[in-house]
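Only a portion of the chains appears, each positioned as in the full assembly.
A and B are the chain letters, set down in written order, and residue numbers restart from 1 in every chain.
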Amino acid sequence: MEIVMDAQALNAFLAADFPQVAGSISVQSVAQDRLVARLRVEDQHLRPGGTVGGPTIFALADVAIYCAILSRIGPVALAVTTNASIDFMRKPAAGGELLAECRILKLGRSLAVAEALIFSDGGADPVARCSMTYSIPPKRPENSGL
Amino acid sequence: MEIVMDAQALNAFLAADFPQVAGSISVQSVAQDRLVARLRVEDQHLRPGGTVGGPTIFALADVAIYCAILSRIGPVALAVTTNASIDFMRKPAAGGELLAECRILKLGRSLAVAEALIFSDGGADPVARCSMTYSIPPKRPENSGL
């Protein structure tokens, strides 16, 4: 499926529609098989020990997967996460930024499934693994799919 | 298993060790079969449309389940979430507070499993369902279990 929004378009969409995340999460690259998003770590994300907490990792994966879906279907602000499964596998590097590498596994008419691996910037082993299902609203809004 | 930390002790623990969440999430009650935690919704949690976003719901479930485990084993700051599975089922009520009702299903020596249902305050149908696994460190820290 063709890419209809590139990194610049996705970041502009985030800035307009999700200003509260756009300051810390941005799309770095969009390719046919992989979207990469980056989290700039701020004090509010840190847990004792100086590492990023689970909710922030969840937010990074969620934004990355959302953008990966939008990169194929365009700016559908109403797509919503219906299921998420995360494995937290390693402690992130203290103070470092995080990267999410995201891949779409299914892009159906009403459901999309994608997965993301989260890395500390420069780290070889994944910090976390996440898969999510998104519900995509039908084109005619009077006929809600959920 | 006996309750060794009540709501007051858990909230004091959150205030001391997790000041960034203690402002918005608090434990409301602890009973043998159920812990209830409450999220005071702030602007930073809101998504377009005025509802609470997935990462905030994740954070509420995470804190509720963490506190439910600590209520039985005492203040073990090193217990970590290893797996989380969430179903987002309904949009939370705009502007309202959220409640997490949490139940422990297994409390083993190194792994605990618990589940939480998330409700809009006053709502009858759950907004989200979450199950999590926590890894509990062994008592002698030199012998890490993970």
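By our rule, contacts are C-beta pairs under 8 Å (C-beta built on N, C-alpha and C of every residue); 3 or more make two chains touch, one makes a residue touch a chain.
All values derive from a computational prediction rather than experimental measurement.
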{"item": "Whole-assembly copy number, given 2 chains displayed", "value": "4"}
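Basically, only the chains that are shown with their structure count from here on.
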{"item": "C-alpha-based rotation, subunit A on subunit B, 0 to 180 degrees, nearest 5", "value": "180"}
{"item": "Rounded Å distance, subunit A centre to subunit B centre (Cα mean)", "value": "23"}
{"item": "Subunit A residues touching subunit B - in the complex, by the definition given at the top", "value": "17-18, 20, 44, 46-48, 53-56, 58-59, 62, 77, 80-89"}
